[in-house]
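The complex appears here minus one protein chain, its other protein chains still in place.
Chain naming follows the written order as A, B and C, and within any one chain the residues start at number 1.
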Amino acid sequence: MQRELLKFALFAALVLVVAPLYFQGGYILNVLVFVGINTMLAIGLNLLLGFAGQISLGQAAFYGLGAYVSAILTTTHGFNPWLAMIFAALAIGALAFVIGFPILKLKGHYLAMATLGFGIIVYIVINEYVDLTGGPSGFPGIPNLSIGSFSFDSDMKNYYLIWGATLGVMLLAINLARSRIGRALRAIHDSEVAAQVLGINARLLKVQIFACSAMISSLAGSLYAHYITFVSPSTFGFHFSVELLTMVVIGGLGSIYGSFLGATLITLLPEILRTFHDYDIIFYGALLMIMTIFLPGGLIQGGTLAWNFLRKSWGGKGGADA
Amino acid sequence: MNLTDQLTQYILSGLSTGAIYALIGLGFAIIYNSTGIINFAQGEFVMFGGMLGVYFFHKQGLALPIAFLLAVVVTALCGVIFERFAIRPLRRPTPMNMVIITIGGSIFLRGVAMIAWGKDTHVLPTFSGDEPISFAGATLLPQHLWIFAITILLIIGTKLFFSHTISGKAMSACAVNRRAAGLVGIDVRRMIMFSFILSSAIGAMAGIIIAPLTMTSYDVGVMLGLKGFCAAIIGGMSSGLPTVIGGLLLGVLESLGAGFSSGYKDAVAFVILLLILFFRPQGLFSRGSSERV
Amino acid sequence: MLEVKEITCVFGGLVALDKVSFTIRPGEITGVIGPNGAGKTTLFNIVSGIYSRTAGQVLFSGRDISGLPPDQLARLGLVRTFQNIELFGQMTVLENVMVGLHTKSHCGILACALKLPWHLAEERRIRARALELLDYVGIADLADDSAASLPFGKGRLLEIARALALEPQIMLMDEPAAGLNSRETWELGDLIRKIRSSGVTVVLVEHDMELVMDVCDAIVVLNLGQKLAEGTPRQIQDNSAVIAAYLGEG
Partner (left out) sequence: MKRTAQLLTFFAVMLLTVVAFAAEPLKIGALFSVTGPPSFLGEPERNTAQMVVDEINKSGGIKGRKLELVIYDTAGDATKSVQLANKLIKDDNVVAIIGPSTTGETMAVIPVVEKEKVPLISCAAGSKITDPVKPWVFKTAQNDGLAVAKIFENLQKNKINKVAILTVSDGFGASGREQLKIHAASYGMSLVVDDTYGPKDTDMTAQLTKIRGSEAQAIICWGTNPGPAVIAKNVKQLGIKLPLYMSHGVSSKKFIELAGDAAEGIILPSGKVIVADQLPASDPQKNSLIGYVQSYQRLYGVEGDHFGGHAWDAINLLRRAIEAGATTRETIREQIEKSSNFAGIGGVFTFSAQDHAGLTKDAFVLVRIKGGDWQALE
C-alpha cells in the first residue's frame, strides 16, 4: 500500500515538476498536454476493457459529447465552464448508465458492434445537428477555463490544469483497482459466471463502470474543448475510438501506468514519425504490429521485465559487495 | 412517379449496395470462423482489389478480365503474406492483441497503397456498358447485375467449398473446434492460411466489381470494412447465408434511410441494428442457446 | 431446505432433465450421483441459476427461487463450486477469497476510489476474515501466491474457502474430488464433514463412490435425466435399479 503511494508520488513529481522545467514552453509542451488528455481517456477505457474485460469501440463518443456539451452550454448559453463541465460529466454518466443495461448484456464481438454503432450514431448526430453543434465546420469561440481573473489561456497553465486532473483520475483508478470493486471487476473479467455465483451483480457493476468510464471521457472532452477553444466532429470519429483502444492494449491491459505509457507512445509517435513525411503511415502501422507481436502484454510488461532484469543484476552486485 | 416505384428503387439500390457488404462480411466471417480473429484489415483487401484492378487495367493496359484475375491473385497473395508475417508470429494470441495487429495491418496496407498509387480516386470501366435497365418502375445498371451475379456465384461457391471439399470440411472443423481439428490430423495452420486466401480473394472481387460504380481510392477500405463487419455481425458471424442476408438488410436499411432522412441515414441503420442486437443478442438468425460453463 | 419440484430442462430436442423432484434436508450431506450424461451438472446449473429451466420449480427455505440470477441466489445463501475449479487466475490466493467476501462488504465505487476511512476499515476486516478462511481449509501459507500457480488439489481447497466466505446456508459442490489423489480425497471428506458441522447443508455431485458412501447422509440417483432412486447410502447400494444402471453403463 505504502509503496504504491510512493510510486504514484514519484510519478506525479516527475510529471508536475520535472517535465515542465525540462520542456519550458515550446511545442512539446502542447503535445504533453495531449498526452495528459489521452492518458485520462485511456484510463477511462482501461477501467472497462482492462479490468472488467468489456470492449468499447465507441469511447470517442463520450469524449465528443463531453466536449460539445461543455462548448454549447458555455458558449451558446453562457454557463459557468466549471459548472458546465460537471453537468456534462453527470449527464453523460447518466446516459451511459441507461444505455449500458442493454449494451452490456451483449458479449464479445456483439458488444464491440453495439458500442461501435453507438459511437457512429453520436458522431452523425454531432455532424448533422448543425443548428446546435455547427456541424462539420466545427464550433468556435469556446472560452478558456478561469478562476476569478486567472485564465487558463497558455499551454503551461493548461499543462498543470489537465495533468492535475489526469493525476487525480489516475489516483482514483489506482485506488479503485485495489478495492473490492476492482477485485470484483477482475473476477468478472476472468469468469463472469464464477463472479456471479459469488454474489457479484455482474450486470450492475459492468454498467456502473461503463458510466464511470464515460464520465472520465466526458471530463477529458470538456478539458479539451476549453483548452483548444474549438471543437469539430472529425476529432471524435471511429478512428479515435480505435486509437484509444490501441493506447490501452499497447500500454498493457489492466495497468494504470500502462495506459500512461500507451497514451504517451501513441501521442508522440506521429511527432517522431513526421520526419518520414508520407511514409509515416506505413511506419505507424508496422510499429503497431511489431509491438504487439513482440510485446503482447504491452509496454508495461516490457517495462516490468526490463526493471526486474536491472534490479536482479544490480541486486546481485549489491550482494557481492556486502 | 409514385411511391411504389420509389420504394422499388430504394430496395433495388439497397440490395445492390448490400450485396457488396455481404461479400465483405463473408470475408470477415471466414477468417473469424477459422481463427477467432476479427480481421480489421478486411476492408483493405477490398481496396487492394479495386486499386490493383485499376493498376493492371489503366497502367499496364491489360484486358479487363485479365486485370480482374491478376488483381484477385495478387490480393490473395497479400493475404497470405499478411497471415504469415503478422498473424502467425504471435505465440499466444488474445483477441485484443489480434484486433490491434489487424488494425496495424490495415493502416500499413493503406499506407502502401497510398505510396504506390497516390491519393487520387480512380475508376474502372463498367463490365458491359452503361445503358440503364428498367425493372418494375426502377432502374439498374448492367454493372448491378454483375454484382448480383458474382455475389450469388461466390455464395454458392463458398457453400459448395465448405460442404463438399476436403479442405472446406477441414476448415469447417477448425471453426467448430480448433484443438480437436488439430488432434484428428487437420493442419490447422494451413487452414488458417487458406481462410486468409479465401477471404482476401473474395474481398478483392468485391473491390473490383464495385469500382466502376463507386470509384476507388487508397482510403475506401475503412468504411467498406466497417459495413462488412456489421453485415457479418447481423448474420451472427456465419460464413454462409445469414451473413449475406445481414449485408442485404444493412444495404436496404441504409437506402430506405437515405430516402426518408438522408442526413441521418447511417444513424437510422445503426439504431435499427442496435435494437436488433438488444432483442436478438445472438445475431438475427441463430437460435438461442445457453452458455456453457 | 431445498426442494426441487418436477424440474424439466430441454436443450434443442434433447431432454436433459425430465420432471426431477427431490428434497434436501437441512444439516445433511446429500450426494447426487449417476452415470455420465445423467443430468447432474445440468441440475446444478439450474438450481444455481446459471441455466434456465424449461419447467418446474426450485424452493429454497420455502421460497420459490426458480429463475433468479446466480448473484441473488448467492446473496440468499446458496453457493456452488465448479467441476473445473473456476479460480481468478490474475489474482492472488488471498484476493480470490476476498472476492468471495464481496457480499460481506458494501463500499461503493466512490468510497473505494476516494479511499474513505470506512473503506479502509472494511478492507482490513475483509483481509483478516479471508486469512481466517484460508486457515480454515489449511492453505493460509499460500495467501500471497498467484492463484494460477496453485496445484489442482490446493486450488480446490481455495475454491471451497472462497465459497465459504459467503457464509452460505447451502453449498452445492460439483465433483469436488475430481482430479484429486486418494490422500487429498480423504482430506476433502474430512473438510466436507467439518463444513456440515458448522451448520452448512452440503449437496455434492460426485463420481467417487467411496467418498459419497463415506460422507453422505442421503443420496439421489439420476439416470438419463430422470430420478432413479433416493435414500440412504445403504439403501442405494442395495437398489437393483441403480446397480443395473451402473452395470449397464460399464
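Here is the rule we use: a contact is a pair of C-beta atoms (placed from the backbone, for glycine too) under 8 Å apart; a residue touches a chain by one contact, two chains touch by 3 or more.
These figures come from a predicted structure and were not determined experimentally.
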Inquiry  = Need the list of shown chains touched by the one chain that isn't shown.
reply    = A, B
Note = Contacting the left-out chain: of A:Leu14, A:Leu90 or A:Val130, that is A:Val130
Remark   = Out of A:Gly138, A:Gly164 or A:Gly302, the sole contact with the unshown chain comes from A:Gly138
Ask   = Looking at the whole complex, which of B:Gln60, B:Ser163 or B:Ser262 touches the chain that is not displayed?
value = B:Ser262
Message = Can you tell me which of A:Asn30, A:Ser146 or A:Gln301 touches the chain that was removed from the display?
response = A:Asn30
Query = What chain B residues would touch the chain not displayed?
reply = 1, 6, 9-10, 13-14, 16-17, 20, 114, 119-123, 125, 130, 132, 139-141, 210, 213-215, 217, 219-220, 222-223, 254-259, 262-263, 265-266
Ask   = List the chain A residues touching the unshown chain?
value = 25-28, 30-31, 34, 127-128, 130, 135-138, 140, 153, 155, 224, 228-232, 234-235, 270, 274, 277-278, 281
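One rule holds for everything that comes next: only the chains that are shown with their structure count from here on.
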Remark   = Expressed in whole Å, how far the mean CA point of chain A lies from that of chain C is 40
Ask   = What whole-Å value do you get for the distance between chain B and chain C if each is reduced to the mean of its CA atoms?
value = 47
Ask   = Any idea how many Å lie between the Cα centroids of chain A and chain B?
value = 32
Inquiry  = Could you pull out the residues of chain B that touch at least 2 other chains?
reply    = 291, 293
Request  = Give me the residues of chain A that touch two or more other chains.
outcome  = 193
Residues on chain A engaged by chain B in the complex (per definition of touch) = 49, 55, 102-103, 105-110, 112-114, 116-118, 120-121, 124-125, 128, 193, 238-239, 242, 245-246, 249-250, 253, 278-279, 281-282, 284-289, 292-293, 296
Request  = Write out the stretch or stretches of chain B touching chain A in their complex.
outcome  = 32, 38, 86, 89-97, 99-101, 103-112, 114-115, 222, 226, 229-230, 233, 237, 263-264, 266-267, 270-271, 273-274, 277-278, 281-283, 291, 293
Key: chain C partner contacts - residues on chain A that touch it in the complex   = 172-173, 175-176, 179-184, 186-187, 189-191, 193-202, 208-209, 212, 254
